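The complex appears here minus one protein chain, its other protein chains still in place.
As written, the chains take the letters A and B, and residue 1 is the first residue of each chain.
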Amino acid sequence: MPDTESILRLNDVYHTYSYGTPWAKAALDGVSFQLRPEETVIVTGSNGSGKSTLLQHMNGLLKPERGQIYFKGQDIWQDKKNIRQVRFQIGIAFQFPEYQLFHKTVAEDIAFGPKNMGLTASQINERTEEALFFVGLEQKIKDYSPQRLSTGEKRRVSLAGIIAMQPKILLLDEPTVGLDPQGGQLIMERMRAYQQARGIALVIVTHDLENVGAVTDRVIMMKEGKIHREGQLSKILAGAPDDELPKPVITQLFQELSARGVPVNRGTMLVNEAAAQILDLYNKRKEKRA
Amino acid sequence: MFTIDELVFTYPDENVPVLNGISLHISPGSVVALIGPNASGKSTLARHLNALLLPSSGRVLIEGMDSRDPQYTNLIRQRVGLIFQNPDDQMIGSNVEEEVAFGLGNIGVAPEEIRKRSDEALRMAGIYDLRTQSAHTLSGGEKQRVVLAEVLALRPQGIVLDEATAMLDPVIRQEWLQVLLSAGRKYNLTIFMITHHMDEALLADRVLVLDKGRIVLDGSAAEIFSKVDKLREYGLEPPPLQALMYTLAEAGCPVPAEVYGVKNCAEIISRMLAGE
Partner (left out) sequence: MLQDITMGLYIPGDSIAHRLDPRVKIILAVCYVIALICASDILSYGLAALTLAGAVTAAKIKPSMLLRGMRGFIVMIAFTAVLCAFMTPGASWVQWGWLSLSKEGIYKGAQVLLSFILFIAGTSWLTFTTSPLQLMEGMSKLLYPLRYIKVSPQEVALIMSISMRFVPIMAEESYRILNAQKARGAYIDSGNITQRVQAMVSLLAPLFIRAWQRSETLSTAMLCRCYQSGAERTGLRKMFMKRADYTALALMSAVLLIIIALPDYY
């Protein structure tokens, strides 16, 4: 069924790892999912729930055992020869992508994808500079060895290597893990800015809802290879029990306040939103008294 | 437990010291969190606490033993267990009970005693039922419990965590920390944890902030996290409740800078709104 609404659509996808061995494990157990252009979706869930497997299906790194994946209405596995073209248009950054940096210079590493796309040297150069700009790195580091950079910088170089392919969809697996809080925030700000500038779709696998949650339209929660909950983050936070999804501390506070009769939103998660609500109440009371 | 005097450390082939004059005293049985931006020298400091690295100048005493004295090296490593981020990089055996027995085998404990001590450690870590399983069938959280059991089996006085929870999901992370802290209480262990998760640092009795190889802040968790401006200067963010209180105070609300937990914070806010 061709559709114009979604840029990517998964239809009842199944996947089993190590099929036929003692440690065979169903990783995806009938997942259907639609992604709209320019949308941001967060995928969360405990380790081993199938999040990363799902992500690798989205750009054709893994082939479903059963089910189809449509990119712009086309089944990506219909013609196996086209799978490279699909991968160029759906960029993916794995966990700790900096482990995979191996070229002599930053520029060479960023150019790896564009070179494989068959672009000319000047196009590649242009894209490298643009990608460095988007991840917030100075142009002069182009000739540095990646090994000289800090963890946060290395990660941004890895992301630049993917942005340089100018994908229509960007898939990020735990982009903030192992970074200090400001490093993590910086990455999220940059990715968000890039998404808006280019109007692409963004799918982020993460546990770090407090840092990443701010950018979200929709959250998918995976459990045992299935989509377990889906919807707005605040609604999921209000609905999911603690052992499934630990409530961010601000949400705990707001549920406590609400229990004490303070009229606040029980699904609040971010510090800014929380502060705005409390200040609003505080100012209203002050006016009333005055 | 640990006494550090004027510790300076420079890696061979480099000019700039990674640790630049650290002096600290950490008392037995305390829980200490070390936070700081990436590349501030946290891991390097952790590796001085069990004689994996030796000071370029200054000294590190572990239970009074100088880490530079080679006769103590093995004893120091028995007394202080170090746990890293990725359990796969720390497991030598492929079966849980053999893995836990590895350290005991290295210090020449007799087989019956190995069995006794590793069983106790497996129970403490809550993985006794998994003891005959092979390592690669375990989840990340279970693997990190195996690593913890292996450390506990050596009956240490202190445990140092180098971002040991970074690869665990939030639910598993909390469970693992609870197992660690209850072992800590039972055996009166000194726990020294490096973390990027500020909520973990809140579990500590004392928080240290490391920046460019120096300890720049040192105090109770409540005290340290009330210094929001300072923290941001060092590339750190306070935990959400503290950040909220700071934002409210900046906007002119009468709230204290130091808060202790959700209940305390709810109390302060509801009183403020009631006009008390």
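Annotations for the structure displayed:
In the analysis below, a contact is a pair of C-beta atoms (placed from the backbone, for glycine too) under 8 Å apart; a residue touches a chain by one contact, two chains touch by 3 or more.
Everything quoted here is computed from the prediction, not taken from an experiment.
Listed residues A:Gly45, A:Gly161 or A:Pro246: the one in touch with the omitted chain is A:Gly161. Taking the complete complex into account, A:Gly113 is the one of A:Gly113, A:Pro181, A:Pro246 or A:Gly267 that touches the chain left out.
Among B:Val109, B:Ala201 or B:Val228, the one in contact with the hidden chain is B:Val109. Contact with the omitted chain, checked across B:Val18, B:Leu82 or B:Leu208, is made by B:Leu82.
Residues of chain B that touch the chain left out of the display are 50, 52, 74, 77-78, 81-82, 84, 86, 88-95, 97-99, 101-111, 114-115, 118, 132-134, 136, 150, 154. For chain A, the residues touching the chain absent from view are 20-22, 56, 59, 61, 80-81, 83-84, 87-88, 91-92, 94, 97, 99-102, 112-113, 116-117, 161-162, 165.
One rule holds for everything that comes next: only the chains that are shown with their structure count from here on.
A separation of 29 Å divides the Cα centre of chain A from that of chain B. By the touch rule above, chain A contacts chain B in their complex via residues 23, 46-48, 150-152, 177-183, 185, 207, 210, 243-246, 248-250, 252-253, 256-257, 260-262, 271-272, 274-275, 278-279, 281-282, 285, 289. Residues 36-39, 85, 136-137, 139-141, 163, 166-172, 174, 196, 198-199, 232, 235-237, 239-241, 243-244, 247-248, 251, 253, 262-263, 265-266, 269-270, 272-273, 275 of chain B are the ones touching chain A in the complex.
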